[in-house]
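Notes follow the structure.
Every protein chain but one is kept in place in this view of the complex.
Showing subunit A:
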Amino acid sequence: MMSDKKSVRFIITRQDNPDSDPYQEEFEIAYRPNMNVISALMEIRRNPVNVKGEKTTPVAWDMNCLEEVCGACSMIINGKPRQSCSALVDQLEQPIRLDAMRTFPVVRDLQVDRSRMFDSLKKVKAWIPIDGTYDLGPGPRMPEPKRQWAYELSKCMTCGVCLEACPNVNSKTNFMGPAVFNQVRLFNAHPTGEMNKAERLNAFMEDGGMTGCGNSQNCVQSCPKGIPITTSIAAVNRAATLQSFKNFFGSDNV
């Protein structure tokens, strides 16, 4: 479609350090077939000259797997948060506008600090505790259909796109964000993880937890892995409803 194009134009919102003001810089690079945003950024890095012909600093961004499974290269491309490795230049309208996901603290240019997501996972104990002083033996088996179902939830790569899309994740709230629901549900559904179900729910019911959701459902629309996040949200809400009754009235059903 655009293969006759000789060059690709980029408008990149840059920022020199976490506290400085963002500014825009334009770049034009030679077109090559099958380019993605990362290969274009690499081209800019190789020869950091902007559209005015001035020599500038290379644009900084994060990347790792280059196959949309690690989540590191997420940024806003033409207004949509997504991974730059799977954003093909041929499919993008030009000039291609790149910006950092500003829901997160910007480190430099397109690089953001997503540690808040990992902190949230620690808070809600999104893991399965199996360490002990002796071998506990094999855990309960997971039925195959359930494993296949859980696999879909396990595709979350903590990329941060759902937090960027969520209107309730912002500086005015301490909401952990949509991704956490899915992880709580994943580990609560695991036959071994289920043993610590109440612990995870109670941690997630604390301030900044699940109640921050306002059901805009942008998360499920934006998730690059197609994870049914809103189903996880409603499922965790249901479990929390029961858990809160148990907490309040007491229960011998541990």
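One rule holds for everything that comes next: a residue touches a chain if its C-beta (ideal position, glycine included) is under 8 Å from a C-beta of that chain, and two chains touch if they have at least 3 such contacts; residues count from 1.
In the analysis below, contacts and distances are computed from a predicted model.
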Complex member absent from the view - protein name from UniProt, among "Alpha-D-ribose 1-methylphosphonate 5-phosphate C-P lyase", "Succinate dehydrogenase cytochrome b558 subunit", "ABC transporter permease" or "Glycine cleavage system H protein": "Succinate dehydrogenase cytochrome b558 subunit"
Given A:20, A:47, A:64 or A:221, the one touching the chain that is not displayed: A:221
Sole residue of A:63, A:77, A:159 or A:240 that reaches the chain not shown, by the stated touch rule: A:240
Full-complex contact with the absent chain, from A:39, A:154, A:196 or A:211: A:211
Where the unshown chain meets subunit A, residue by residue: 79-80, 165, 167-168, 170, 172-173, 202, 205-218, 221-222, 228, 230-231, 233-241, 244
